[in-house]
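Mind having a look at this structure? Questions to follow.
The block that comes next holds chain A.
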Amino acid sequence: MTQRKAVASSTFALTLAVLAVPASADTLRLLTWGGYAPENVVAKFEEETGHTVEVTLSNNEEMIAKLRATGGGGFDLAQPSQDRIAGPQEEFGIYKPIDLSKIDTSLFIPSMLEATKANTTVGGEIYGVPHVWGTSGLVVNTAAAPGVKDYTDLCAPEVAGKVSYRLKRPTLIGFAFAMGEDPFAAYGDEAAYTEIMDKVEAKLIECKPGVKTYWSGGDELMNLVRSGEVVASMAWDTGGWKLNADNPDITFVAPASGALGWVDTFVLPAKGKADDVAYEWINFVMRPEIAAMITEAAGNFTASKGADEYAADDLKARYQASFPPEALDNIKWYPPVPAGLEAIEGGVLDRVKAAN
Partner candidate 1 sequence: MKAEARIGLILLLTPLLLWLSLLIVIPHIDMFLVSLRERVGVGEYRISPANYLTFLTEPLYLRTFARTAIMAMLATLITLLIAFPVSYYIAKMARGRTRSALFLLCLVPFWVSELVRTFGWMILLRETGLISTLLQWAGLADQPVEMLYNDAAIMVGLVYTSMLFMVVPLVTTLESLPDEVIEAGYDLGGTNVSVMREIVIPHATPGIVSGCIVVFMLSLGNYLTPTMLGGKDSLWFTELIYSQFIVRFNWELGAAFGFLLLLLSSLIVWGMLRLTGHTLERTMG
Partner candidate 2 sequence: MTLPDLECTGLTKRFGTATAVDAVSFDVPPGSFFSILGPSGCGKTTIMRVIAGFLDPDAGDILIRGRSILNTPPNKRPVNMVFQHLALFPMMTIAENIGYGLRRQGMAKAEIARKVDAALDRIGLPGIGARKIDELSGGQKQRVAIARCMVLEPDVLLLDEPLGALDLKLRERMKVELKEMQAAFDTTFVYITHDQSEALVMSDRIAVMNQGRFEQMGTGRELYYRPETAFVAGFVGDTNRWHGRIERVEGDALQLVTDSGLTLRGARHGRALSPGGRAEIFVRPEAIRLTRSAGELAHFDNRMSGRVTALLFNGAASRVLVQAGREEIEVNLPQSGEFADLARGAEVHIGWAGDQGNCFAGTP
């Protein structure tokens, strides 16, 4: 008797709950980086729209691998870097074009929006809009390693055994610039690019004995630098700024040859099922006050116009210390990676790893 009553009342409650949710309620399956969809932002979005957001954290390579494995399914919105959109799209067709009319473009910093649009256009269709941007360069303990000003300084004998970097493509690109080459200009020319990469390979092999370890995760690097085991490393700007908060000696240094600039975007996976919710999410997070919340969580600035005003003062101060105007102008923005370039780089990375 009581059981039947309980069942009846819970059914009633359930019906009410279903009715209370707007008819258009949907789930947004978001494939993104850590910090780009902080809990407070997700909660606010869910409260405002009634939609549910499922966040999956990943990185560039894994995002593309995941979408490739399913032919662009399993997620409704993804956030790869802008240079990794055109190539994979041509090769695997894992994204679908963005309908700019559904996006409030006035929320974006115009120059950044235009640059991203240009870089993500394949066959006349636009596939990406910008979200978060930042740079990679050097994190240096300025007390222990004052001499490190550029990528190649990581090979200096003074810091031998106390440096680290990732064995990934940003390292190859960074070293190429520091060695006076322009790898971006050679993107379209396989022979020229191979030649540059051969030089970088020789340099990296020469440097290898002085490297403590090749780091593979942000937390790993933070631990290495914080403990003092590593005094200079290639890293993202936010990592340096976070460490600066704990130890004023450690900070992000824009390399003399230029920091490498990246822009993480919004793209629609080819088999996404909730495009409208995805557009809603984009328009929501680009609002200046929401964008500031993301900057707070991720440590990086966004392409949202006017969000800077909401950003914390100490972050702004660190940003300005790391990027004097000439360094800001010297940022090398990644152009789209042509398909197949990874094979050349892969060979280099493998050989460096195997070298003794």
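Annotations
Criterion: contacts are C-beta pairs under 8 Å (C-beta built on N, C-alpha and C of every residue); 3 or more make two chains touch, one makes a residue touch a chain; residues count from 1.
Selection rule: all candidates are chains of the complex that A comes from, given by their letters.
All figures in this text were calculated on a predicted structure; none of them were measured in a lab.
Touch between chain A and the candidates 1 or 2 in this complex is found for 1 only. If you check the complex, the residues on chain A that touch candidate 1 are 61-62, 64-65, 68, 88, 90-93, 167-168, 208, 211-214, 216, 227-229, 339-340, 342-343, 345-346, 349-351, 353-354, 356.
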